[in-house]
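A single protein chain has been removed from this complex, and every other one stays in its place.
Showing subunit A:
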């Protein structure tokens, strides 16, 4: 059982992580590098003169070490997501819910909402240089929000009665009604156009990668199960 979970999660996590890394290079990294020009002070916004929206940016893979590490860590992160998701898939499977590639797409969407969208709704994906509350406090809020949202997703999918849906709604709302840690003052030097684009791109790429992760995890879960049966 453990090897089936591990194999499915490793395959799905590595593949979806690699694609996530490539999508991030094309859509997210240029915005991040652009924002870093403001973080470092090379460009200054709100000065006397308007700043070009198209400065010279380092090209893709201009810093192989940095970009290589990003690929490795994206694959690593998505493998972590996959381990959690496939373990829960195995539990759902035991409960009699079919886990297929198609069902996996919904699993992936629920995972995206849990790990990326819900915490990001009140703690928006940050470009470098933005003002924010202490990182430890934000990490605590992030972790609690992911936990509450994850339980809510499970209740919506498998609860099956009004009480479960009500509890899920409360769990989804609570972190945002309580509120995320906020900075004391604003000091971000990055233009709002870049900040907004960064958050939108981070969410978009995250959703694509997660849906892919869910579909692949469901697919590998099935094929690994058939392989184990054939061997038995």
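Here is the rule we use: contacts are C-beta pairs under 8 Å (C-beta built on N, C-alpha and C of every residue); 3 or more make two chains touch, one makes a residue touch a chain; residues count from 1.
We take it that contacts and distances are computed from a predicted model.
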Chain not present in the shown complex, as UniProt names it (candidates "Sarcosine oxidase subunit beta", "Zn-ribbon domain-containing OB-fold protein", "CbtB-domain containing protein" or "Calcineurin-like phosphoesterase"): "CbtB-domain containing protein"
Residue in contact with the excluded chain [from A:32, A:106 or A:164]: A:32
Chain not shown: contacting residue from A:120, A:191 or A:215: A:120
Which of A:82, A:172 or A:197 contacts the chain that the document leaves out: A:82
For subunit A, residues in touch with the removed chain: 1-2, 5-6, 9, 24, 28-29, 32, 66, 69-70, 72-74, 76-77, 79-88, 90-91, 94, 115-116, 119-120, 123, 125-128, 132, 135, 138-139, 142-143, 198, 202-203, 205-206
